[in-house]
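One chain of protein is taken out of this complex; the other chains stay put.
Our next item is chain A:
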Amino acid sequence: MIETAGLTKRYRGGQLAVDGLDLVVPRGSVFGFLGPNGSGKTTTIRMLMGLIEPTSGVARVLGEPMPRAVGRVLPRVGALIEGPALYGFLSGHDNLVRFDAADPTADPRTRAARIGAALERVGLTAAAGKKARAYSLGMKQRLGLAAALLRPRELLVLDEPTNGLDPQGMREIRALVRELAEDGTTVFLSSHLLDEIEQVCTHVAVMAQGRLLTQGTVRELAASVTGRLAVGTPDTAEAVRVLKEHGVNDLTVRGERVTGELPGTGDLAELNAALVRAGVRVRAFGAERVSLEDAFVALTGEGFDVAG
């Protein structure tokens, strides 16, 4: 669906925003494009949409080279890039008329119906007649999404689509993304919200400072990071001693909780039994679920900060 090889962008002024990106977005996936602020997500999307020319490397979208094939590719792609941008002096409805008129392959005869359906889909039908200037950020975001949904799309590229939305709005967008994905639309979704990606995505790529750190299915990424063993007990000192005896490394105590590296071999039940035998009062015992955040921290080593 999307394929890039060695994709690189150096802005005028020398900033290397994207550095040798090799990305593969499979058809039918909901692909999370994750990275801290300034890691090059928007820059990548601009190159994929033919808005800027790569400094080097190639990008193929729907199998065609970009930006050479924008005219053939983009009618099949809906995009929301760096937040919505609207004509404040036009109503929401008339904004959509304009964006639809801009597409030379869109049929003007079906325009009214398609606009009505898109407005309905994002829940803006009631506010369609209002001037876009008077929209809240969330309403603008929805109208931007409506513009991306004016026609059935094979690919949706959404750059931080839940930015500025209230929790309810976020849930609705997630539901919408799932619904579209079920209809067979491939969704490419950038975000710096880890749990958002975790909730809706099947695949994920992680960027930092313009470089791709990893890509794969969400499950693979989570599996690539070993989880930790966690024991809840008031007898922490004793628990640490027993666990150390059984070869558990990197033990830390926080309150009434002892955590350590999961042992590569052996049965967890054995460990638990050993603790109980030693008189440790075990309240909770188990491997912690590995979140995408843990995976991310493990990948970047430093966590989720903006690089200078």
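What we mean here is this: a residue touches a chain if its C-beta (ideal position, glycine included) is under 8 Å from a C-beta of that chain, and two chains touch if they have at least 3 such contacts; residues count from 1.
In the analysis below, contacts and distances are computed from a predicted model.
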{"item": "Options \"ABC transporter permease\", \"Sarcosine oxidase subunit delta\", \"Xanthine dehydrogenase family protein subunit M\" or \"Septum site-determining protein MinD\": UniProt name of the undisplayed chain", "value": "\"ABC transporter permease\""}
{"item": "Touching residue (missing chain; options A:Gly14, A:Pro104 or A:Gly279)", "value": "A:Pro104"}
{"item": "Among A:Ile2, A:Leu34, A:Met49 or A:Leu189, the residue in touch with the chain that has been omitted", "value": "A:Met49"}
{"item": "Which residue of A:Glu82, A:Glu179, A:Asp195 or A:Glu288 touches the chain not shown here", "value": "A:Glu82"}
{"item": "Touching the absent chain when the full complex is considered, from A:Leu21, A:Leu34, A:Ile115 or A:Ala147", "value": "A:Ala147"}
{"item": "Absent chain, residues of chain A that touch it", "value": "46, 49-53, 67-72, 74-75, 77, 79, 81-83, 85-90, 97-105, 108, 144, 147"}
